[in-house]
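So that we are looking at the same thing, I have put the structure below in structure tokens.
Here the complex is missing one protein chain, while the rest keep their positions.
On to subunit A.
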């Protein structure tokens, strides 16, 4: 495999800071409008959610803890009866179209059979119950979404080749009249587009429709998204459907439709940054045998629009401590912007799912004549801070636990979680992504230059 050319993969101790994967409920409950997320676990989980989500918790969220008590742990209480009682309460209060149980470390350790109980209760209550094991034993932060989406692929309706295909073409024709200036060109391509493509990854609906538009410009229609805006509108999957990911942390979701639903996976770089978006579209086009049109001009135009930001960051160095798996794509984008990346920490590296992205990273390094960064899987935060002390990067992209201490030691930081919540996909949002990256560099001023370090610890680590 080509990825082997990337020389430095390292694996450290895994003593790093990241969010618990149950945090995925924060964006998923907002994405899937008719859902209710119930996190089954102990107080620790609830406390994390409550603090991590800050203000959101006060807005009557469609999620809650099913908080295990001592009786649950020691099996004095019957799991099924307890869950039934809680789901009934949820049903009467909120009446969702689906209840999603998020299994945590607690349910893993006491081996609560959520997958076994769910179908029984589902039948009894008449509400679909999806089980996602998003626990900190196996997963990090964004991988929580991966488990939830993977679980949902099993609930997608069966794709029936004829009818859906028809509808797909209709959509294309509809777009043709609306958007395309060159009618003839699109009509031809519309006919070529025989197969269905489903994109997976939870994005805000505006970003999703931007990506839809990007691919429609090339006359490839997107027939659906996983997850969809509503649980009742999950896309059809089956033989003849091509699936393609928009986020680098969705490796389980990528394999589930392939192995279980006979879909075909389009392995592309991820649409982050104008370069990524172009490579992503090109790959999709190549699968559908469509010749991409006007992509290069479009990319150049976007880069031109970014010139003010590029000026700020060109030549600057950046260090990714790693916590949300977006790191490879972001590093690739930033190298293309002219930055030097010292290290890419990443919780978990799926070399097969990210193969195209890794390849693009390598090409980008060659093209920009920049060294290939070392990629550190399961990083060790303590050692990273030591290395950062040596390297003195201009910017550290890191979790909130380290941000303030690093700032006090005169290293500019950007909070990595913001990349998960901000809109960074597609060419249109490249500006937003750079807005985030440049913010700490832009606000750097001279007024405190008198004191180099504001840390109170006398011995600097």
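Simple rule for what comes next: a contact is a pair of C-beta atoms (placed from the backbone, for glycine too) under 8 Å apart; a residue touches a chain by one contact, two chains touch by 3 or more; residues count from 1.
FYI, contacts and distances are computed from a predicted model.
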From "Exosome complex component RRP46", "Hemoglobin linker chain", "Light-independent protochlorophyllide reductase subunit B" or "Cell cycle checkpoint protein RAD1", the UniProt protein name for the chain not displayed is "Light-independent protochlorophyllide reductase subunit B"
Out of A:400, A:422 or A:441, the sole contact with the unshown chain comes from A:400
Among listed residues A:135, A:202, A:277 or A:429, the absent chain is touched only by A:135
Across A:160, A:258 or A:454, the one contacting the chain not displayed is A:454
Touching the hidden chain, out of A:28, A:64 or A:244, is A:64
Touch rule applied to subunit A and the missing chain gives residues 14-15, 17-23, 38, 40, 42-44, 46-48, 50-52, 54, 57-58, 61, 64-70, 72-73, 77, 82-83, 85-86, 89-90, 105-106, 108-110, 135-141, 382, 385, 399-405, 407-408, 454-457, 461
